[in-house]
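The block underneath contains the structure these notes are about, expressed in structure tokens.
In this view, the complex is presented without one of its protein chains, the others remaining in place.
Just so it is clear, A, B and C label the chains in written order, and each chain counts residues from 1 on its own.
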């Protein structure tokens, strides 16, 4: 049964240096507040897992939290490069970043295998390109037809972190809109944290919703606006301007560091983070 | 794009003698009307596939439509045996019935593999019992851990048939409540038919619904009360008395045959079938 | 059959319910397991989580369901998931604390037969088949078997092994309780008013009896009140 606890406490208790951590979200409901808390608490040597690492992973990488990245597409959607990710891969700054690179289909199959407690996932993929020589993929033969397919090792993160719209007071969590690979992330992980926009008395069933019973989660932490600059369907829109602005902020090491110091290290939670951004915008 | 056509036409065009046909439904939304139409049109040598064959499969088997049954649990839920199924297996009446027997987990993995266009599904199962020696299952070794798991051949029916609450005029279909393995059945099948309670102007999104776009279906056929004696969530309840009554009707070959002649062969569609049942009930 | 005004089914349901703790995640079928789990939910274990094969997770039926696919299970569930997901993510994913199983036959190791009586290729009685049992028996943490005691059911040798007994923790019968001791199902308790000779006579192998054989505490009035309240809402016959 999930306990409803402050985010700082959830991260302190459940995420340790050296853990493999997946903060998932497919454009929607990206757990930024949880990522910021990892940075504030100075986690190190993390293996970061995500299909589509974007700004929050750029921040974690740039702040030296990550030792390895397992991913399938690492960019700033609609904008371009992730400069901190590139700087780590191209120049080893602030530290070298080991890569385990997959395709989306491979990552999705690996998460699904993890959720299903299987050691590998099977797919028609990874054929013909250069990626197989650079990643963990194997050939598996169908015992009935003799056909050869690709096998990927299951993703089994130490900690899975997702952001959702709502939890009830028992820690049951509901997310809706684009739900991506979040259910699989929670079920594949040894420990799981959900941050939520709000805690409500009762979860109203919604079309297309994913419900995560409280008993598959270790902690539920309120984090209103905790997906910003990503969005929460029904709560707030994507801050497209922020993604564009991030390109310039992240391009320069010093500017990146002072931005992180001011808005993340210099704040204690998502409310203060938003106030800090608002203050900067008002001064501009 | 699915055509909206009368059920008789859909069955005549899309189901042929000798086909492997899955009429799926997990207690809820069982496509009885479609099964009756297969009987009326005298289909023969069918391989019938279903996780939970119940009354409609008992009827198809007893009427000599089936050559083989692929299944995981064949009973009259809440009542007991399927007498026509038993008579076919135990006594070869009206014809011998070849069995390919699986567990639920194996069938579910096989349908999912079929929907995903994989030749096999993988699961932790079939270990230690007598079933593996009697069915199609193989051992597969994880290329990463060396662990041995079970592989089942994908289910790829020639025709998948499901019953749903609603279609819109473009042939998009929506079902809700317990949705079982119906999406997988449709996507795993070469051809697919959905019978529906009604055709509506617009599908209203509903919690827990499965939507099948019209372009994955070959035919959509209106069949109000087409699940009877099963139920359609939001439309009508399960006819529990019928399931109990079926035990006596099906126990005796002659009584079974005269029942089928009167209510199925003697009627042209689901409306007439219901009228025939009502007439009999009124006379009793 | 009734002793002291309590039926065998009632004793079995109460004994099963008592073994469920608050928050236990149970994979239940229709009939006695469903009754037991709902009894637990209405007495000492309100947060007991009921999962039915039809994909209903956290079902909270007010009335006992007649089939695993009853609409009320879907309406009261925390989530309804597709059947392939249920078996892959929730059962195989080891989310089930307890799975209840029944069978036509059981052997001393807790292996079960729900497939055929006689030879598989030419059976005397073709049973419905294993359904969800084989993987429940492998992937649930604990397996609870509920089965009436008889020489036909408790056999020296199964006609067919549908599921394996390695995770069977308890067998609850109408006469008493069996638990594995040194790899063999052993009589550890008798229901009130049952003589030890009865289960021995109803078992097709030489049944071992525990040195510390005890008597199961009779159903309390509170348990019976809730249980009979549950039962009257459903129908009399709800076998699966």
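Criterion: a residue touches a chain if its C-beta (ideal position, glycine included) is under 8 Å from a C-beta of that chain, and two chains touch if they have at least 3 such contacts.
Just so it is clear, the structure is predicted and the values come from calculations on it, not from any experiment.
*Asks:* Can you list the shown chains that the absent chain is in touch with?
*Replies:* Taken over the complete structure, the missing chain's partners among displayed chains are A, B.
*Asks:* Which listed residue, A:119, A:143, A:177 or A:226, touches the chain dropped from view?
*Replies:* Per the contact definition at the top, the residue touching the missing chain is A:177.
*Asks:* Among the options A:8, A:64 or A:77, which residue touches the chain absent from this view?
*Replies:* A:77
*Asks:* Can you say which of A:134, A:169 or A:255 touches the chain missing from this structure?
*Replies:* Going through A:134, A:169 or A:255 one by one, A:134 is the residue touching the chain not shown.
*Asks:* Given the contact definition stated above, which residue among A:156, A:233 or A:263 touches the chain not shown here?
*Replies:* A:233
*Asks:* So which bits of chain A touch the chain we can't see?
*Replies:* 26-28, 51-52, 71-75, 77-82, 85-86, 89-90, 101, 103-106, 108-109, 111-112, 123-131, 134, 177-181, 183-184, 208, 210, 231, 233, 237-238, 240, 244
*Asks:* To test your reading of the contact rule: which positions on chain B touch the chain that is missing from view?
*Replies:* Per the touch rule, chain B residues meeting the hidden chain are 1, 112, 115-118, 170, 172, 183-184, 187, 210-211, 213, 215-216.
Following the convention adopted for this analysis, only the chains that are shown with their structure count from here on.
*Asks:* Per the definition at the top, count C-beta pairs in contact and tell me whether B-C or A-C has more.
*Replies:* Comparing B-C with A-C, the pair joined by more C-beta contacts is B-C.
*Asks:* From the C-alpha centre of chain A to that of chain C, how far is it in Å?
*Replies:* Here the centre of chain C sits 41 Å away from the centre of chain A.
*Asks:* Taking each chain's centre as its mean C-alpha position, how far apart are chain B and chain C in Å?
*Replies:* 28
*Asks:* In chain A, which residues are in touch with two or more of the other chains?
*Replies:* In chain A, 117-118 touch at least two other chains.
*Asks:* If you look at chain C, which of its residues touch at least two other chains?
*Replies:* Residues 79, 88, 92, 139 of chain C touch two or more partner chains.
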